[in-house]
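As you look at this complex, bear in mind that one protein chain is not there, while each of the others sits in place.
Here the chain labels run A, B and C in written order, and each chain numbers its own residues starting at 1.
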Amino acid sequence: MGSVFARGAADTSDTAWLQAMLDTEAALARALERAGLVPAGSGAAVTAAANAADFDLAQVGELAALTGNPVPGLARLLARAVGGQSARAVHRGATSQDIMDTSVVLLARRAIDATSGDVAAAADGAARLAAEHRGSVMIGRTLLQQAVPTTFGVVAAGWLSGLDAALAGLQAVRETRLAVQFGGAAGTLASFGPDGPRLVALLAEELGLPAPALPWHTERLRIIDIATAMARVTAALSKIARDVTLLAQTEVGEVAEGAGGSAGPGGSAGSAGSGGDAPRRGGSSAMPNKNNPVAAIAVLGCARQVPGLLATVVASAEQEHQRAAGAWHAEWEPLRDILRLAGSAASWGSDLVRGLQVDAARMERNLAAAGGLPLAERVTAALAQALGGPRAHDLVGAAAAKSVASGVPLRDVLLADPALESVPAERIDLALDPATYLGASDTFVAAALEAHTRRNQHG
Amino acid sequence: MGSVFARGAADTSDTAWLQAMLDTEAALARALERAGLVPAGSGAAVTAAANAADFDLAQVGELAALTGNPVPGLARLLARAVGGQSARAVHRGATSQDIMDTSVVLLARRAIDATSGDVAAAADGAARLAAEHRGSVMIGRTLLQQAVPTTFGVVAAGWLSGLDAALAGLQAVRETRLAVQFGGAAGTLASFGPDGPRLVALLAEELGLPAPALPWHTERLRIIDIATAMARVTAALSKIARDVTLLAQTEVGEVAEGAGGSAGPGGSAGSAGSGGDAPRRGGSSAMPNKNNPVAAIAVLGCARQVPGLLATVVASAEQEHQRAAGAWHAEWEPLRDILRLAGSAASWGSDLVRGLQVDAARMERNLAAAGGLPLAERVTAALAQALGGPRAHDLVGAAAAKSVASGVPLRDVLLADPALESVPAERIDLALDPATYLGASDTFVAAALEAHTRRNQHG
Amino acid sequence: MGSVFARGAADTSDTAWLQAMLDTEAALARALERAGLVPAGSGAAVTAAANAADFDLAQVGELAALTGNPVPGLARLLARAVGGQSARAVHRGATSQDIMDTSVVLLARRAIDATSGDVAAAADGAARLAAEHRGSVMIGRTLLQQAVPTTFGVVAAGWLSGLDAALAGLQAVRETRLAVQFGGAAGTLASFGPDGPRLVALLAEELGLPAPALPWHTERLRIIDIATAMARVTAALSKIARDVTLLAQTEVGEVAEGAGGSAGPGGSAGSAGSGGDAPRRGGSSAMPNKNNPVAAIAVLGCARQVPGLLATVVASAEQEHQRAAGAWHAEWEPLRDILRLAGSAASWGSDLVRGLQVDAARMERNLAAAGGLPLAERVTAALAQALGGPRAHDLVGAAAAKSVASGVPLRDVLLADPALESVPAERIDLALDPATYLGASDTFVAAALEAHTRRNQHG
Partner (left out) sequence: MGSVFARGAADTSDTAWLQAMLDTEAALARALERAGLVPAGSGAAVTAAANAADFDLAQVGELAALTGNPVPGLARLLARAVGGQSARAVHRGATSQDIMDTSVVLLARRAIDATSGDVAAAADGAARLAAEHRGSVMIGRTLLQQAVPTTFGVVAAGWLSGLDAALAGLQAVRETRLAVQFGGAAGTLASFGPDGPRLVALLAEELGLPAPALPWHTERLRIIDIATAMARVTAALSKIARDVTLLAQTEVGEVAEGAGGSAGPGGSAGSAGSGGDAPRRGGSSAMPNKNNPVAAIAVLGCARQVPGLLATVVASAEQEHQRAAGAWHAEWEPLRDILRLAGSAASWGSDLVRGLQVDAARMERNLAAAGGLPLAERVTAALAQALGGPRAHDLVGAAAAKSVASGVPLRDVLLADPALESVPAERIDLALDPATYLGASDTFVAAALEAHTRRNQHG
């Protein structure tokens, strides 16, 4: 029930992990064969047997309890399944951590790829929103209080900027921080004599992963980097989701979630397939006034679990000697959970951003309802030339206070003020026009869009 | 693969959680019937249909994605399974959170009971060790350096003290902090008019849980208290497991894990049941010198995941209005994981403590090998009367430095020192006898055992 | 700059901590004298010299770097300051951890007392709000969407319930979990021979703390319990502060923070004392429309730091042997920070709750503006008798959808529906009256107030 928000293309299930371990064992057998260390045919034989569907997860789990990790039991079962001479190629020269760590890297690679797809789709969606709403003026809010105007284009450009940064991080880790782990019992590959490094290279080739300069079994920065890249994804998405839940409040109503489920490029559509009586997403038959932002809530529900898990992964870097007693073991679950949660958040987030309904008219109405107060500072500046700074400041301050207290729009209070008789109403109206008080908004949107286009073109 | 250390009597699986939700819905139907709000027979009809085995977890999950939590979909499926008039008793007047929160409390109660059993067994084991090894002198170690003597009895008494405190916390939460959550759409039970409180009381009765003064849907201290009680369990166990891994080091060898698997009172034995060629736990056929402390590692692997998860649970208390958008959802998984991890750690810990092999002879040898240095301070005190404090201090300091540098035992260095000619060797030998430099060790062990006995007798 | 929100009566500064260490050393000297282990007068002499103002914090820090903790250096400086025979009573038989741990308990006791005062004041304030606003009907909001009505009295009763639970936790730790730590070099009090336990008792008496059954230097549940009690305080306050920031949104406007600074019973008023041109708290001269909820933000700013710090404290329970190499040291800062942050949050929170401005009229207007939609479910129930359930459901559903789309209030849509011609308008009006759809609200408020009164009377 807990992982009710699990979505996205990356499979981080126990079965997927088991398969990644088997893939590693199979690649090792092929590498051993290519190195001439096991008889011809061993690689193919092990590869043929390395099929997760043929193994009993519960049995692997039971055996794991004997050794403290699932690899020795799995290797024994695999060897039995291979049978004959080729069985001796299974797990040859490897230690459990070699298989676990490399399988984690394989899982992470798939999760990064799937997550990147969804983040990229979300970024494209945000770019579209930024472009479309470059001119959609809305009230800016600081500390949850209405402040001065901005545009929804700028808001979406900020989202875009975070998503693009998250995507860049995923790609950097994908390209530079994944690597095979292979070191044998204590990281020296002793049982291979001088053949160790060549075998690592062959294994890396088989798996399409780089070979590291030296084994990293107790140097865990690669693991931290995978976790961090994912945490950056959920961090960027959490800002968006938080904005959406707030903008979608009944009292604000400036955005609403789409119906969801359109299988876009992110490939992350959830389909209940439950026929005609299925409720619309986020709806409530009992409370027709509700339109719950389910995707945003799912993003937040996932994202908020990541910091604590990341802390565990980072703390686990304190690993003893040649294999840690506990720190390594504590790392498995949180890392896998981070992959799942970030992948799910990205899938929901892609849906959220791409399907977002923006109500520019409501933005305008909300701004108008503020009665000019958000422009008070600008009015002061506009009147300063005529009245001098201090007097303009006092006068507008008093008018604003009166407006707040009475609910009368600032414009009306100002126009009724005898001290401003000489000031043309147009000057006040101009100062009160939010559409002309947007500073660099357009430039900022353009810059974010340009950066996004560059990224899309050059990766 | 991640939860390879899952053990213990508490079931926190998706199916168990689903059943807890169904149990809650069934209890609600029975309570509604007792309150005369639904036709006679509804309670029995819903109860009969509320069987997790008849529901498809995957389908529940798919529907959950539409509403952001599994309850509405589950309620619909349950109503369909019940059929007829009685179907209208399903979920009547409840909100999703009522069912989720109450089901979590049911899960937690079972987990607390199972975990308490294992912690109690571990505590009894620690008490036995403390009693048996009251006289087993060993070197005390501070900052991972040998310091002054202590006894293994005192070490085990410290473990016992932590376990008893953890057990007391579990019981306190069990007795005072569990409660039904039932408030309806916004916590007022509006749809029941004046009948709400009576219905809560009936529901509580059906579930054997207290009724709270008022709904706690967005007052999450009860959830924090459950999580904290479990974190105290893993905290107490982590200290024990860390000690065991260190004392079991090849170079120290003062304890070793037992073979495991004896189904003792904790009922937590893991049995691989994989026949004659199963390796002994912790053994390595390739490295006969190894005896890996698997249970201690499992405890540490579980315990180290808890602090980060606890942080998420505590952070999730910041819940908005009458139902949180994200914070509530972020709480489900970490809380469930904490229940599972603490339960597993307790099961492994019970095994660990009850099966621990203590090598008192090795403790003695290790202490002897220190050549008297850990007693240097005491020798100084013993010589102070004869030589005066400062001279004694300088003399013993010089002798100790010589002993460290040369490897010659401190006793021999001292006896060879002409300045000590007049001091009888027996006085030096007495000062160098660790068995008489144990201060309040015995008193401390007795106090811990007495407190434990009291707890066992009066709960 | 970071701890800009530091407030409250508890002093957790370096100087306060230093004084707590000196208090411990002084109490030890007095206890030694009472035990007859040091010459008469030693206790008074050490006590006289144990004044933090006479020590140079920087020098203590420099010496600390040599030994890894501040105690040995401090003890040396203290002995020098005492001089003569009595100097030998300083730190006699103690280990650094004895002094550090006991001083932390002293700091914690003061922090608990100060924090309890502020939490109690906040709870009284919440009780007042709950009583005053028992009848203040407002819209309930779930997932940040308007749902069904509730009262502000119920909201405040929920806050009260959390604060009372937090207070109970502080008191329980205060009474049952604080204790002297005194064990000497390895926890056996070896250097005192048989006198150890009596000395512990005397030391405990001098400090007004309980003596534990045995030293707890590496059994850290007491430390966890202090941290947890504080985390419960910030958790309860964070819910309140989040509600306030949301209810104070310009678009909602149902509450506003008071001016702050009134030195109420919590004694935690902050006074800027910056004369006539000081801005009102939360105000902005440039943006007169803003009324920033500074106290709520301060509470959130403090509260959100606690979960991560708590995780560190809990993780630090894994302490090696008789003194941890790192885990103990990692605990000092986060524990102290938690004391400070919880104390500050409580001080701000007391201010926040006691000064809160509730705009019941705005609550009413916001509810009215919802045009009856929050009562749609109830209208359905009311019409079911006349029209049958299914038809009532369809009809109200269609009317509600029309109301949402058109902005026409639900009442008007319903009254204009020919199918409802036969239904008296009064029945519809009654069903649309939120004040009669509050279920057990009043009972819940009464229950929370009664529990609060009981707590206040019986502690």
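Please note the rule applied: a contact is a pair of C-beta atoms (placed from the backbone, for glycine too) under 8 Å apart; a residue touches a chain by one contact, two chains touch by 3 or more.
Source: prediction; values computed, not measured.
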Chains in view touching the one left out: A, B, C
Candidate in contact with the missing chain, chosen from C:140, C:212, C:282 or C:439: C:282
Residue of A:99, A:189 or A:255 in touch with the missing chain, whole complex considered: A:189
Of A:150, A:181 or A:250, the residue in touch with the unshown chain: A:150
Residues in chain C touching the chain absent from view: 1-7, 14, 17-18, 21, 59-70, 72-73, 100, 185, 241-242, 245, 270-274, 278-282, 286-287, 292-294, 296-305, 307-312, 315-316, 325-327, 329-330, 332-334, 336-337
Hidden partner interface residues of chain A, rising order: 68, 95, 140-144, 147-151, 154, 157-159, 161-162, 165-166, 169, 184-194, 196-197, 213-216, 218-221, 224-225, 228, 231-232, 235-236, 238-239, 241-243, 246, 300, 303-304, 306-308, 310-312, 314-315, 317-325, 377-378, 381, 437-441, 443-445, 447-448, 450-451
Hidden partner interface residues of chain B, rising order: 141-148, 245-246, 248-252, 285-293, 297, 307-308, 311, 315, 366, 370, 373-374, 376-377, 393, 397, 400-401, 404
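To be clear about the criterion, only the chains that are shown with their structure count from here on.
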Where chain A and chain C are represented by their mean Cα positions, the distance between them in whole Å: 32
Separation of chain B from chain C, taking each centre as the mean of its C-alpha atoms, in whole Å: 26
Touching two or more other chains - residue numbers and ranges from chain C: 141-144, 147-148, 246, 307-308, 311, 315, 377
